[in-house]
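What you see is the complex with one protein chain gone and the rest in place.
Chain naming follows the written order as A, B and C, and within any one chain the residues start at number 1.
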Amino acid sequence: MIIVVKKNCEKSQYDSLVDWIKELGLDVHVSHGEMSTVLGLVGDTTKVDIDLISTLDIVEKVQKVSEPFKNANRKFHPNDTIVDISGRKIGGDYFQVIAGPCSVESEKQIVEVALAVKEAGATLLRGGAFKPRTSPYAFQGMGVKGLELLLKAKQETGLPIVTELMSEKHIDDFKDVDVIQIGARNMQNFDLLKQVGKTGKPILLKRGLANTLQELLMSAEYIMSEGATDVILCERGIRTFEPTTRNTLDLSAVPVLKNMTHLPIVIDPSHATGVAKLVEPMSLASVGAGADGLIIEVHNDPKKALCDGAQSLKPEQFKTVMDKVNLMLPIVNKKYI
Amino acid sequence: MIIVVKKNCEKSQYDSLVDWIKELGLDVHVSHGEMSTVLGLVGDTTKVDIDLISTLDIVEKVQKVSEPFKNANRKFHPNDTIVDISGRKIGGDYFQVIAGPCSVESEKQIVEVALAVKEAGATLLRGGAFKPRTSPYAFQGMGVKGLELLLKAKQETGLPIVTELMSEKHIDDFKDVDVIQIGARNMQNFDLLKQVGKTGKPILLKRGLANTLQELLMSAEYIMSEGATDVILCERGIRTFEPTTRNTLDLSAVPVLKNMTHLPIVIDPSHATGVAKLVEPMSLASVGAGADGLIIEVHNDPKKALCDGAQSLKPEQFKTVMDKVNLMLPIVNKKYI
Amino acid sequence: MIIVVKKNCEKSQYDSLVDWIKELGLDVHVSHGEMSTVLGLVGDTTKVDIDLISTLDIVEKVQKVSEPFKNANRKFHPNDTIVDISGRKIGGDYFQVIAGPCSVESEKQIVEVALAVKEAGATLLRGGAFKPRTSPYAFQGMGVKGLELLLKAKQETGLPIVTELMSEKHIDDFKDVDVIQIGARNMQNFDLLKQVGKTGKPILLKRGLANTLQELLMSAEYIMSEGATDVILCERGIRTFEPTTRNTLDLSAVPVLKNMTHLPIVIDPSHATGVAKLVEPMSLASVGAGADGLIIEVHNDPKKALCDGAQSLKPEQFKTVMDKVNLMLPIVNKKYI
Partner (left out) sequence: MIIVVKKNCEKSQYDSLVDWIKELGLDVHVSHGEMSTVLGLVGDTTKVDIDLISTLDIVEKVQKVSEPFKNANRKFHPNDTIVDISGRKIGGDYFQVIAGPCSVESEKQIVEVALAVKEAGATLLRGGAFKPRTSPYAFQGMGVKGLELLLKAKQETGLPIVTELMSEKHIDDFKDVDVIQIGARNMQNFDLLKQVGKTGKPILLKRGLANTLQELLMSAEYIMSEGATDVILCERGIRTFEPTTRNTLDLSAVPVLKNMTHLPIVIDPSHATGVAKLVEPMSLASVGAGADGLIIEVHNDPKKALCDGAQSLKPEQFKTVMDKVNLMLPIVNKKYI
């Protein structure tokens, strides 16, 4: 940590600051410049309150040098984490495609879609049983019944399932789910993060609409601080001023995260754009950017979907996306299984 | 709801769309223009999926005409809601100031600060027992013990208390709290919103960092749909590209919300800016904008505060803010009690 | 254009509004709903002031139905515009790569880089003679002398040149330049747009950091309204809250623009990210998204570059990018020439 002290500050204040830092068990290295003096703090600075020091009259600026995340940090874990979900590997050279409907609606529907996406090449099944909806009057999902139907679909197809948990009180209902998804709106629901971290299951953690990549990794850190190792990060669009897409897909996040962390990163082009015909180009773009996987909404009858129909592909459209994705994978050194 | 249909679309597709709308129990009014045809949907359109219709080939655009919130809507409740907290009224012509430390740290600390802010003119006491922190390694608050200390401070000063609930599992511990705060990160934790809506207590709902005013009202609607009537909205800064303040305080939100809803609106200049010396000007600005109250961080010894020291005022600084705020209130037709 | 009138408005006000619209030469179609009345305006609504009508007491909302751009609109020009720059075609199935240094620094430098990028596969040469710099104390470019050196490099390599014009007063100096670039900061310098529109040359128009795609097309419309037809749009990142990249590259802009307009779209991954090692993944992502070309900064000695060194590739790194781009082009049905 670096503290820039104002020029011509009172000696007593300066001495008191330096003493206070030393009391925290840190070493201080001093550089006197023309306009200011710079203090370099050496030691464990994780407990120094950067905002508090900024507020002191004699301080011009404080800057962190090291990142505040550890378990998720590539510096301390240089090798890629490869998450193994019943034999499907994700991360490193491995790529997977998670597909399925926005919501589980009936046994017939979820089994049909599961068969269709498996046929087209998807390797995991997604589907919402608990749905986060902006309006209390909108369809909130089938709940526990929806989880049962997802497990039926898994039985029929062999596809592992990925589905969202919204509340700690349902955590026991998710014991047979393969990957627990934490949605964008709950990215900083810290109590929920701690709870899912205790399950030991793979967690798919979606980036919040206004969260930085460092905050995403801090939320991964919450999960990992409870013992979990298998966190899959998911970029699904951030909020900007541009109105033509629901959110703005931040694909630079992929190579930036690859540099910061060893965890795998998947992209959700369906929720990011909110428009079915943007899913193909943004899926190919995601592969180009180096993503470790895709999560795509597919529906057997978009016109009748209970939610988010506009962003769902029909199975035949999904097949076309998969065919092009598969042509691209060798160029970026990615493969399945 | 308005649907704009493309010019020269196939008649069969057009007819199928119109039939489908009528099946939903809605009337359709048609205007044929030069470049497009406009369908006006009349009836209860809350269940029409706007995103789904947008996706149809023949549709150019779909636009909602009416807002999706009801209980919080000024159209249906033209009079200001005035929330009464043990005799302190907020909303309409009434103004209140909630003050106190970021975190409860000890009995001595919270009682001292409570006495100091009461002396300076604060009418409610705030203080965090459960703290949402970005890092799992940062101080997470005293928890239930902190709630007890807040109640001690209430006993000593008579100030009603406002404090944040982060998880459904602690809801019973909040039974003696006067106002339950829902933090910005939990604004769309829909399960938590429903639970606090059932308590019947006044709820202080903070706007999320990237949430629109309509989404804030939809979250208020979640709370009110469970029977609650006393929701106090709180603007505390939104996320933008400007780096000099922690967030960008959106004061236009005050008059805009006043137009959309009958609920009271308070401003948190401490968290919005993150800088103690900005609290005075932004408090006066908030009063000018028409806010119904302020929520301000005050600490007896900012240098030792366990969190957010940089944004806390000393009691004597808070007194100066209060004196100027009190001079301004008559100009905007606001008063205490 | 759609006007939503409030329920229970006074009849005299309503009649006066309808009369006023008819005075503008427009037809009005009326739908009476339960909560509001909707007026559909038919005719040339380009001169109706949407903001003005919104301000009337009886009006709840006004919404445009048709886009305000014409020459740039795909509806009126369904076929892709293919810009031909001395035989290099861009748009439709054609793809080009524009490469070169941030600034022209010397004859030796620009010729060397031009030879290197041509060797690696670039098909046009970029280089700044006039440089927009945030600070008045930073290097502002070689000016007219820089243009001469670019023409030397063109002579040596045969590569057409693309370079930025910042002021109307230099427009005559650009008569031998192949493509005039308008930078992001000048996207809404309307006088400059009109002037370059009169040259008849191809114009590369960069999106402003906070401009919507519709505003980008309105600026293209300014150029085209003076007679120009060959406008190449360029996405180069928008401003968001995320600090790890200089800007956030908005790749969804590619398929969205393809739907709105017939003009070609190129991506500038160097300026968007500001980081050399992000150029390769974001170039591949751009191809995946369907871009018609790339504009990439390449320097022979990044350590000595006078500006923007951090985002420039070395020629050998650029060669690697080109090799992978070329493998991807057939998958998205793109080719050179």
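To be clear about the criterion, a residue touches a chain if its C-beta (ideal position, glycine included) is under 8 Å from a C-beta of that chain, and two chains touch if they have at least 3 such contacts.
Note that the coordinates shown come from a computational prediction; the quantities given were computed from them, not determined experimentally.
J.: I'd like to know which visible chains would be in contact with the absent chain if the whole complex were considered.
T.: Result for the missing chain's touching partners among shown chains: A, B, C.
J.: Touch as defined at the start, partner being the missing chain; which of C:Leu26, C:Met166, C:Ile232 or C:Met328 qualifies?
T.: Result: among the candidates, C:Met166 touches the missing chain.
J.: Tell me which of B:Thr273, B:Asn300 or B:Gln317 is the one touching the absent chain.
T.: B:Thr273
J.: Name every residue on chain A in touch with the hidden partner chain.
T.: 2, 4, 29, 31-36, 38, 40, 42-43, 60-61, 63, 65-66, 75, 239-241, 243
J.: In the complete complex, which positions of chain B touch the hidden chain?
T.: Per the touch rule, chain B residues meeting the hidden chain are 210, 212-214, 238, 240-245, 248-256, 259-260, 272-273, 277-278, 281-290, 324, 327-328, 331-332.
J.: Would you write out the residues of chain C that touch the absent chain, in ascending order?
T.: Spelled out for chain C, the touching residues are 20, 46, 49, 51-56, 68-69, 132-137, 166-169, 185-186, 188-192, 194, 208-210, 215, 218, 221-222, 225, 238-239, 274-276, 302-303, 305-311.
The working rule: only the chains that are shown with their structure count from here on.
J.: Which chain maximises the distance between its CA centroid and that of chain C?
T.: Between chain C and the rest, the longest centre separation is with B.
J.: Same or different, please, for the chain A to chain B contact, judged on whether over half of the interface numbers appear on both copies.
T.: Looking at both copies, the contact residues mostly coincide.
J.: Report the inter-centroid distance (CA atoms only) between chain B and chain C in whole Å.
T.: Whole-Å distance between the two chain centres: 38.
J.: At what distance in angstrom does the C-alpha mean of chain C lie from that of chain A?
T.: 31
J.: I'd like the Å distance between the centres of chain A and chain B, where a centre is the mean of that chain's Cα atoms.
T.: It comes to 26 Å between the two C-alpha centres.
J.: Provide the list of chain C residues touching at least two other chains, using ranges where the numbers run on.
T.: Correct list: 240-241, 243.
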